[in-house]
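Removed from the display is one protein chain of the complex; every other protein chain stays in position.
Take a look at subunit A:
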Amino acid sequence: MTTATPTVGVGAQATEPTTRGARVRKRLNSRTATLVSIVIAVLWTIPTFGLFISSIRPENEIKTTGWWTFFSNPQITLENYQEVLFSRGSSGQLASYFINSLAITIPSVLFPLAFASLAAYALAWMNFKGRDWVYIGIFALQIVPLQMALVPLLRFFSTGVTVAGVQIMPAWDLVDEQKFAQVWFAHTCFALPFAVFLLHNFISQLPGDLMEAARVDGATHPKIFRTIVLPLITPALAAFGIFQFLWVWNDLLVALIFAGGGDETAPMTVRLAELAGTRGNEWQRLTAGAFVSIVVPLVVFLSLQRFFVRGLLAGSVKG
């Protein structure tokens, strides 16, 4: 300690002049740093901002002038929203699709949540033969792109299962809004590998003493699961719930294939993609429509960001 003191003193004296230079450089550095980060932040925000401003401008204005002229000539209308949400036929009717999105999303979040937490509990705290292999199998399924499953799964719904000429399962033959069931089914299947993996990460880290104590008290597995595990893993459930919610609400591919394109079942993403393709210049509808579809996930996301980030880190960094 005593031998170290002089060297520190010398060091401080010697670096005295350079620190001032360093301080100036540091301030400059932090100024460029601030500038660069502001530029990135603006670049990332402007497109969404422009869309929002446009969605509240009158149709004629949107189509003839840029949205940045709004500030010199502010005209506000809600007509675009009115039109895209409620008018019948090809021009919008987005309210109907909004309900479809809700009807698709809620069960598609609940089912994998329940099934995966049951499975994750069994894989973490029950002893049975081949447990590790089952877990590795489910884990490995994460890498199968869902494209691999689309054609046969659609055939499973439309023609049922036939083995060697014998009909084992009939076709589902769903019409109109019944097709929601197909979408729920597909989303649940595709979500399970990741859900089991994420929840297993959390459940397996619960203290073993707790389980042991409950077992000694004579609690059965279902009871431990309900009364001890579920309350403890609520943050993980929330994390996965938000994940799955955003994924399903924003999904286009699965809905396109399993829900069809009609207003009975198709969610908003399908409708918007269709509008963007067939009416690419109807910006008053596209901007308002896009904003309607963005609002719900944005609210969910902002209010539950904490859980989402935690889930993201647990899912990607650990695994």
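Here is the rule we use: a contact is a pair of C-beta atoms (placed from the backbone, for glycine too) under 8 Å apart; a residue touches a chain by one contact, two chains touch by 3 or more; residues count from 1.
FYI, contacts and distances are computed from a predicted model.
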item: Protein that the absent chain corresponds to, by UniProt name, given "Carbohydrate ABC transporter membrane protein 1, CUT1 family", "Tryptophan synthase alpha chain", "DNA helicase" or "Phosphate transport system permease protein PstA"; value: "Carbohydrate ABC transporter membrane protein 1, CUT1 family"
item: Contact set of subunit A toward the excluded chain (per top definition); value: 15, 18, 22, 25-26, 29, 33-34, 36-37, 40-41, 44-48, 50-51, 54, 62-69, 82, 85-88, 93, 95-96, 99-100, 102-103, 106-107, 110-111, 114-116, 118-119, 121-123, 126-129, 131, 134, 138, 141, 143-153, 156, 176-178, 180-181, 184-186, 188-190, 192-193, 196, 220-223, 225-226, 246, 249-253, 256-257, 264, 269, 272-273, 276-277, 280, 283, 286-287, 289-290, 293-294, 297-298, 300-302, 305, 309, 312-313, 316-317, 319
